[in-house]
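Contents: one structure, followed by commentary.
Just one protein chain is left out here, and the rest sit where they should.
Take a look at chain A:
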Amino acid sequence: MVGPTASISNLNRADGSASFKCPTTGYDVLGAVNAPIELPTRRDALKPEEATVEVFVKPGTTTAGVGERYIEGILRSVLGKVVLGREKGFPRRGVVITLAIVGGGNVERGDSYLTILPALLHTSLLALLSASVPLSMTFAATTLGVTISNEIIRDVSPRGAKAAASLHALAFSSKGHLLLNESQGRFDFEIWEAVREQALFICQGAAVPSADGDVAMDEEADRTHLDGFIRETVEDQIHSEYNWKVDSV
């Protein structure tokens, strides 16, 4: 199975940027983050003590519609909880995340957005990391489909989503919290628990954080799960950015 690919800081003008490509679903998302910036429309009456997180999603071939408003709302509530909006320099300002869906199938009107949700979440996380926005935790997300015969399939494509009996998008923080769950279709709670277990394994691998919150570093295990993939992408980027320093020593 081919894993996702990602690159960081590929746009010059934005404070931070990232692109994320998932070959199994075909989605390719480019994201830019500007933070902290002054928002002209911001009203001080709304939570002056912390930063406002704004998310804009642009679909590939059309203008953003009601479906995008919905997905923006979900992303805002997930990322707003992860971004530390009370750090120095952030209150009263904005963290603006712009996500453009560059490749992949179009999401039709009234269709489910769950298949693209992990790609959007990963892109925004990498872009936030690239912009050095303070975060309380990182996360990893995945979408799982359940077929009519109760078989769990991972990385559902938009076409596969139509055939699935139920679809589940889950995001887990690096500490193992369930950050997001979006499920639709007909299912019962036992199926959902099996899905949750599988999703946790995909996101975090077998590595269970120890009691003090530290994650055991294991190079071998990193490749297989998404949390390790995020970590490795950032490590590679830092390594290439500090190449001059390493070489001079």
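Here, a contact is a pair of C-beta atoms (placed from the backbone, for glycine too) under 8 Å apart; a residue touches a chain by one contact, two chains touch by 3 or more; residues count from 1.
Note that in this section contacts and distances are computed from a predicted model.
From the set "Glucosidase 2 subunit beta", "Ribosomal RNA-processing protein 43", "Skp1-related protein" or "Anaphase-promoting complex subunit 2", the protein name that UniProt assigns to the chain left out of the figure is "Ribosomal RNA-processing protein 43". Check A:I74, A:V96 or A:V156 against the missing chain and you find that the one touching it is A:I74. Within chain A, the residues in touch with the undisplayed chain are 50, 65-67, 69-70, 72-74, 77-78, 80-81, 84-87, 108-112, 134, 136-137, 148, 162, 173, 175-189, 192-193, 196, 209, 211, 213.
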